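Below is one structure, written out as structure tokens; the observations come after it.
Note that one protein chain is taken out, while the other chains of the complex remain in position.
Chain naming follows the written order as A and B, and within any one chain the residues start at number 1.
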């Protein structure tokens, strides 16, 4: 079903506070909160007593108290107080999940704890690099998480789905290059002499642009899109009018088979002090990503109507297919590991 | 499940324009639009690429472009352009459905194309006959389409369900006659000396009326109701105060097993120039048919609660039962044809 021995994005750092935040990952209910020292805790969001969600409770120092009967959990998921008796039953605990926090993103490990190595969690370093200006946001999407991977690895949808925001109608004849390694997949999409999309016009750019987009997938479901925008037709040696680098951060986490959490952001290395520009980029991107959400949810509904209906692949799908093959191979490996262990 | 080799009503003519209209028929998603010459196109509403609904795209001349990645379909359902490559894969197409348009109604053939003969599509000729005044409308109903057939073939519900609109409390002792042929079923319902229903009072008719209603079912799910209203107690040779003929057009198309599309209209041969009368008839009928919708959806919910619960039939159900027997016989014939072909 889902890869388990992976770091999945669980939240944006600013979402997790000293109050419980409940989310479902891989069909499992999880509650997260922040300890007094700022450290993160992620526990099973299901009281071991009567299965109420702990996310309806409250944080007391480093501990989480169930809002129903007051069972008190320490940060490891062990119950330290139950009502009406002095002794706590020895099996009174919930599962805890390894979590780590890097560059403004919170990562959770839903698999075997012994395999969790925070050093291997993704590092979206640009997001808290003072040389870059950034924002992040979150959207729940009622569609399988891999449809979002397909979407991001095949940017041929931009001139159509996003024609009112970030797409240029000219952008239909890019040059495409695909690469892959055992645990990554990459597409490079170069387009030249494009009329500026509306969003670029809002930055004051009214001349044609060239765009180089490098989309890199890493499992379980991260896609970084590194976009270099330059002015078109620049001659060798000429001073550039425009040279913008924008990195789109995308991380998707399955909620169920037909829904997911979509975490995303932008990091740019120009005009980094302009809060107005940050606000505009944030707003326009959220509009565009809601266009994706709307389309992906419609796609999911059509697939639900007849999951057996076939589909065809074209060249533009290479990146998405490479990415899915990595997921499939890792799923088979995990399944083999479990089989060997049994 | 559903008859396939039949003309089903897909839309009212005025609903289909040079922009896509998506509907589900017989559990299949269908998108319809109008070509430059006004001709109709009906295609599978599921892009062959990533299964997005084409109804979220846009019509470009005679072609339909997917709103996701821009796949361009001609009116036959073949893809003529894909992003990122010159050649179109040979299997890049969606199913197209035969459609035809008659008298303001659009008909679709969900079965074997070779059997589709537009000459056999229903002709609701009164709807565009200049000697008649007409209106049409549409309601989606969350109930099996045959419950609507039952409803229309058994008008004993009118004095109860529609007592606030088109029903007369007196109308509970009609004479009934039932006839049938291999592919039609008919009921004739005569009622005399009825106090005028509220809707007739709104026409200014305050004296008692006689009503002859002839309900004719033809498969898959059309019911025409020809209503002759005359003044009661007229003597032979006396000049009629009232002689109104009103034909109610009804066509139901399954969406799923528990929902359907309901297309309907009225055609009358009197006061045909009165737009006020047309508007009043339209408004009052929509109120009445929403009473049907509300009851049929409640019936469906009760049936869903226990689909095995029994029901009994009375004389008034003869027309509905005859109609269902025709559908059952045709289903068996279609099943036999498919079995023989395999």
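We adopt the following convention: a contact is a pair of C-beta atoms (placed from the backbone, for glycine too) under 8 Å apart; a residue touches a chain by one contact, two chains touch by 3 or more.
Keep in mind the model is a prediction, meaning the values are calculated, not measured.
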Touch with the omitted chain, as defined above, among B:150, B:203 or B:250: B:150
Options A:84, A:204 or A:307, residue touching the unrepresented chain: A:84
Positions on chain A contacted by the hidden chain, ascending: 24, 27-29, 45-46, 48-53, 56, 65-70, 82-85, 89, 91-92
Missing-chain contacts mapped onto chain B: 147, 150, 154, 156-157, 159-161, 172, 174, 176, 295, 298-299, 301-303, 305-306, 309-317
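Note that only the chains that are shown with their structure count from here on.
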Angular offset of chain A relative to chain B [C-alpha, multiple of 5 degrees]: 120
Computed distance of Cα centres, chain B from chain A, in Å: 47
